[in-house]
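The following block contains the structure, expressed as structure tokens.
Only one protein chain is missing; all other protein chains are in place.
A, B and C label the chains in the order they appear, each numbered from 1.
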Amino acid sequence: MKVRVTVMLKEGVLDPQGKAVAHALHVLGFAGVGEVRIGRVIELDLDETDPAAARDKADAMARGLLANLVIEDFTTEVVA
Amino acid sequence: MKVRVTVMLKEGVLDPQGKAVAHALHVLGFAGVGEVRIGRVIELDLDETDPAAARDKADAMARGLLANLVIEDFTTEVVA
Amino acid sequence: MSSATTSSATGQRPVDQAMAREFGLTADEWGNVLSIMGRTPTLTELGIFSVMWSEHCSYKSSRVWLKTLPTTAPWVIHGPGENAGVVDIGQGLAAIFKMESHNHPSFIEPYQGAATGVGGILRDVFTMGARPVANLNALRFGAPDNPQTRRIVDGVVRGIGGYGNCVGVPTVGGEINFHPAYDGNPLVNAMTVGVARQDRIFLSAAAGVGNPVVYVGSKTGRDGIHGATMSSAEFDEDALAKRPTVQVGDPFVEKLLIEACLELMATDAIVAIQDMGAAGLTSSSVEMAGKGGVGIDLDLDTVPQRERGMSAYEMMLSESQERMLIVIRPDRTEQARAIFEKWELDFAVIGHLTDTGHIVVRHQGRVEADIPLEPLAEQAPIYRRPTSPTPAPAPLGPLTDPVGIEQALIRLIGCPDLASRAWVWNQYDSTVGGQTVKRPGAADAAIVRIEDTSLGLALTTDCTPRYCKADPRTGGAQAVAEAWRNIVATGARPLAITDNLNFGSPEKPEIMGQFIAAIEGMGEACRALDFPVVSGNVSLYNETRAPDGSTLSILPTPAIGGLGVLDDVSRAVGLSMPADAALVLVG
């Protein structure tokens, strides 16, 4: 199964990259852009057939390596 | 509305990060991990109330700035 | 696919003159292919001919002129013809260095183009047994007020830093110019300098029939296959879409490759070694076997592959990065494998040397290519293209002083070509290695100490394209002289140069005129200064196509990379002036 792990900076952690992108969009003439947050997605091809098991596994990987819980939150979803 | 733009390397383009992460997961003892691909997600707060219009706008931003179409593909979805 | 005709089991278009033309071969060249082969080549064979006979690999327009450059001196150990030039720097050590361009890729994708340019030149140097000790670059961008320029500068600078910083080779020098002639064609010339023991220099000529041919590094993907020529070829759209023309670099793997190769080089396992540069597997195997006068048999089923279903053609032409080809002593294969596995790199025996004088490529039970190597090299095209001399520049008008000397000075130091470059070099790690005696900005040439010795290397890149445009001969000589002066100014003894000759289309007589004159001027200066050329690279067809179809050539840009040595590096002289110093003008 394919699982997608999305890792974002925790609420309250300043995201300079997001800020820079918001600014660049503004310069490019895109109006009406509020906050921009940037994160990482990790798509994992897992050798699992049960969606719940696949998610559990991905959760464990996220906690173990893919996210740094000091500054980041993550979500997992089975995509295929 | 909140729109999420997900940017991934095109198929066939080497993903050094994904490769390294797959290897690290293996070392950490996670078995059954196949390909790993890493991408970016950009969450945009847009001053729009119509989902279709918000997506169009995000598409335009992705093409104009957020994705590098030479090596990357993107998808957009309205999340809130 | 434009035509449904199938000539082979793979369902491809028949190989014919029309296809050869799309692959960049002229009618004459196609005729030579047919006579060498005595039959219609397969697609894979056509691919091999087309890359080996491309301007890039064969130097067909430039070779006769390059031969006129002085390349010898008592301290030259290997001049042009190897992966990089090698000079004696004393104490049993050698400096190994070369410069190479990555112009076109850097326009398409500035970050990856520049990054993979750095990766490529690093491999040219460590493939000869040297630990890379310094990187430099020579960059030309379009007009500063062109919005594209900002994007390209940003990407190129990040790419050079991204790669060089990660592999841990300090970037210690370089130069940057801006001019509208580079708007659609920036120049990214990267130089690497390495140091090796003179008795441990590795060459690329294969030897020993039966010896295994080993592939190490990253896996092969469909990267950059025939980037230039394929884009117009009428191939199945799907296949094209699957072949990214942009290669992505992996500096992390390069770092591992450096360490693994140097570890293997400390043993006596290697017979010959060559990096896979442009047209990777093709040019490395053809050149190694060709130089050694042996044949080579490759079994592509054993090539480490990143993607499924790659054809022989794709594997032979892939430009995937961070790969090397090694001919190894058979009894050392397992020792070598252990080293590469320790560094977590791919390692595969993909063939062996033969006495046939042919390159034979097998894939899935079929022979996909079988080409005699000697005629492939000997009958490579070579052109003495028509030239026309560069007209004398219009005289400058009388000097006027409309702003006054103070304003003029302010304007000069504020102009893009003279302003501080700190914003660039502050993005390059210039101290890693702990040997950087003079960082960027500290002296006329960067100074790097050679670890555990008193020796120092003085390194610089130089060229003033507007001089070359006005008078290519004087401009070529001036670039060499400037490199020499920059080295001398640090107290070092100039030894040799590498060069990167960037010009427009050689098919235009006035461009060939610039090219030849610049080489004459360079040669003249090199001879006068005892400062030979030991390696280099030629990049032609650097032009911007305007929407109306007309083309604008870049300024003639023969970038020079100079190297000198200080026997006592503590005597290196920099730019900063002690308070009690006197200023003397000489010359």
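We take it that a contact is a pair of C-beta atoms (placed from the backbone, for glycine too) under 8 Å apart; a residue touches a chain by one contact, two chains touch by 3 or more.
Criterion: contacts and distances are computed from a predicted model.
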Protein name (UniProt record) of the chain left out of view, among "Multiple sugar transport system ATP-binding protein", "Phosphoribosylformylglycinamidine synthase subunit PurQ", "C-deglycosylation enzyme beta subunit" or "Branched-chain amino acid ABC transporter permease"
"Phosphoribosylformylglycinamidine synthase subunit PurQ"
For the full complex, can you list every visible chain touched by the one that's not shown?
A, B, C
So one chain is hidden, and I want to know which residue out of A:V13, A:L28 or A:A53 touches that hidden chain in the complete assembly.
A:V13
Just name the one of C:A143, C:C166, C:A377 or C:A470 that touches the chain not displayed here.
C:C166
From the list C:T400, C:S550 or C:S570, pick the residue that touches the absent chain.
C:S570
Residues of chain C (touch criterion as defined above) contacting the omitted chain:
158, 161-162, 165-168, 250-253, 255-256, 342-344, 425-437, 439, 449, 451, 569-570
Across the whole complex, the chain not displayed is touched by chain A residues 13-14, 16-17, 20, 40, 64-66, 68, 70-71
Applying the definition given at the start, please give the residues of chain B touching the unseen chain.
16-17, 20-21, 24, 27-28, 38
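Definition applied: only the chains that are shown with their structure count from here on.
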Taking each chain's centre as the mean of its CA atoms, how far is chain B from chain C in angstrom?
34
Cα centroid separation, chain A vs chain C, in Å, comes to 39
Separation of mean Cα positions, chain B and chain A [Å, integer]
9
Which positions in chain C are in touch with at least two other chains?
none
Where on chain B is chain A touching in the complex?
6, 8, 18, 21, 24-25, 28, 30-48, 57, 60-61, 64-66
Parts of chain C lying in touch with chain B, wherever the complex brings them together
108-109, 112, 218, 221-223, 242-244, 246-250, 252-253, 306-307, 320-321, 344
In their complex, what parts of chain B are in touch with chain C?
9-16, 19-20, 23, 68, 70-71
